[in-house]
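All protein chains of the complex are present and in place, except for one that has been dropped.
Up next, chain A:
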Amino acid sequence: MSLIPAALATATALGVAGAPAGLVLPQRVRGWVVGVLTAGVGVAGGTAGVAALGGSGWSAEVPGLLPLAGTYLAVDALSGLFMAVAGAVVAAVAVYGIGYVTGHGSHGSHGLGSRGAQAVLPLFALSLLLVPAAASVSTFLLLWELMALTSLLLVLAEHRARPAVRQAGVWYAVMTHLGLVLLLAGLMVYAAQAGGETFAALRAGTTGISPTMRGLVFVLTAVAFTSKAGLVPLHAWLPRAHPEAPSVVSALMSAAMVNLGIYGLVRVGSDLLGGGPAWWWLLVMAMGGLSAVYGILQAAMASDLKRLLAYSTSENMGLVVLGVGAAGLFAHVGNEALAGLALAAALLHVVNHAAFKALLFGAAGSVLRATGERNLDLLGGLRARMPFTAGLFAVGALGAVALPPGNGFISEWLLLQSMIHGLEVPGVTTAIVLPLAVAVIALSAGLAAAVFVKALGVGFFAQPRGEQAAAAKESPLLMLVGMGLLAALCAALALVPGLLGEGLDRTVAAAGHTGTRPVAGGGLRVRLEEVSATLSPLWVLAALVVALGAVMGTVGWATRRRQRRTQARLWDCGGGAPTPRMAYTATSFAEPLQRVFDDMLAPEQDVDVTPVRESAYLVERVEFRNRVPDRIEHRLYQPVLDLLAAAGQSARRLAGGSVHTYLGYGFVGLITLLVVLVVGW
């Protein structure tokens, strides 16, 4: 029982020690010390999480630590799952980060190695681990804001190198604080209505609150949490901040921070509020479904590797939220077994997504560090130059495409099972919503295959299409070790997901769906107790390996007389050897999909033809521009921004610069106030 507080105290001590270490230590040792401390934070926090998943719980109250409110901490299985995920990601990414900062052969300047960034990194890691442990509104909001601020500072780490970083930082700062305002409003209303601000008091007081107020609390907090998770329509910060942040930070944000949005949604929606009417969950499912399809479509169009990964995060979080919404819906109609299954599927997808997305961002960071290039159109040929990074990216991509033997397949299979069996629940709502949900999952899985074939095939295979890519060198050892840890995690999750079964059951129970054991089976297979379905990932892999061996053996035997492979030129249609310029780029790869989804994406294309001066028929220069703007952002945010800008412009007229006018404003203001007071009394 004493493991959790000890581990949390260790994590806190290491994290707090990391900040001054990053500030004062000289550059030579800074990266090492901060990296080791951060990894320690991850290991300690992860240990606490695993202990909580194993069934132990802990809660504490430190009245003096915060003025007025005090600090409340509690760890149950639900917190434990998110702490374990964050801890594992933090530990592996910290090892990767040591190589990133201290290793040889870096490309361009690294803001991440600076004093400021190194001081903030351990605090960010710590905040990721402590947010799920908060057990009162004030503690939660404080840690939430610590996480937002530290991540903002880290996003800005490379602001000297690229102006785009500053713009991304502004977007992130504004949107994350809009989210905070909503969260603050929602939780304050909740605490006021429930008559207490600890989670225990909220849980106890929720029954006395009117349905309207409960709905208001849910909508406010759900919008805030889904914005943190990067869901449409409040996703605009994500595809900006993730690409511009240093890759270590992108990995932490995408694999650990966005998860906490899901944590908040489950904690407040299912646990504290104890579920609610169908419209809550339909709203959540609509947001999830929209994000899944929209995110993966934008990822399919993206040529920037990190932007592609960021949109894929939006997609995966959409799928998770779809599962969370379905769980709420099933619980509402009283089918706790299916609710447990859907929630377990969603949470397992959180775990899987964290593992493969941290790996993918790590590999993207290696590429960026080796080439200074994020544009897939200018990459290529990396599998010969950075074979380990390419292999690790392939492992992550296999997880992301949701195909066996990858880890993403397991959770998407569970999610599909819960939706398919959800039709047994009577009611027209489920009959309409669930087929659409299955369609969304299937479409996003299909498009994800195209996206990651593009990322891997265009980015890493074939010949380099740019000088930077041609000169790439393999990353330092520690970066590979960090990614290797994540790859091992992916493999474990893919092959023996049953090991997580007990922990998932406890997590689902902690989220309020008691009495269900959604995922059973000892390690080797996933068996669903409530519906008849089994999956044995290890068997599928073994069958594939055996089949592969059989094919190789047969072909080897049939061609035994001609074993030597000879090299030959590529087919060039008799026109000379093909150059890398003729190869398909990411843009050309995505072109058919862009045409198919033309109406949804509304791409902008310009063709400028400059004819030769003497003749209109001879072309001197053709310029082609193709851009796929984020349409939701364009339509939804631009009017608001324009309105604000117009309001600001017109407000300038009030400030003419004359002191007399300003005194007049003060006088009028005072009189108005007095009049209001007189009339109001």
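The rule we apply is simple: a residue touches a chain if its C-beta (ideal position, glycine included) is under 8 Å from a C-beta of that chain, and two chains touch if they have at least 3 such contacts; residues count from 1.
Simple rule for what comes next: contacts and distances are computed from a predicted model.
Participant: Considering the UniProt annotation of the chain absent from this complex, which name among "Inner membrane ABC transporter permease protein YdcV", "MrpA C-terminal/MbhD domain-containing protein", "Formate hydrogenlyase" or "Fe-S metabolism protein SufE" applies?
Facilitator: Options "Inner membrane ABC transporter permease protein YdcV", "MrpA C-terminal/MbhD domain-containing protein", "Formate hydrogenlyase" or "Fe-S metabolism protein SufE" considered; the missing chain's recorded name is "Formate hydrogenlyase".
Participant: Which of A:12, A:59, A:536 or A:626 sits in contact with the chain that's absent?
Facilitator: The one listed residue touching the chain not shown is A:536.
Participant: For the full complex, which residue in A:2, A:207 or A:559 touches the chain that was left out?
Facilitator: A:559
Participant: With respect to the chain omitted from the figure, which of A:29, A:548, A:619 or A:671 is a touching residue?
Facilitator: Per the contact definition at the top, the residue touching the missing chain is A:548.
Participant: Quick one: which of A:187, A:209 or A:402 touches the chain that's been left out?
Facilitator: Result: among the candidates, A:402 touches the missing chain.
Participant: If the hidden chain were put back, which residues of chain A would touch it?
Facilitator: Residue positions of chain A that touch the missing chain: 380-381, 383-384, 401-404, 409, 413, 416-417, 420-421, 423-424, 431-432, 435, 438-439, 441-443, 445-447, 449-450, 453-454, 456-458, 461-463, 531-536, 539-540, 543-544, 547-548, 550-552, 555, 558-559, 562-571, 578, 580, 582-584, 588-593, 595-596.
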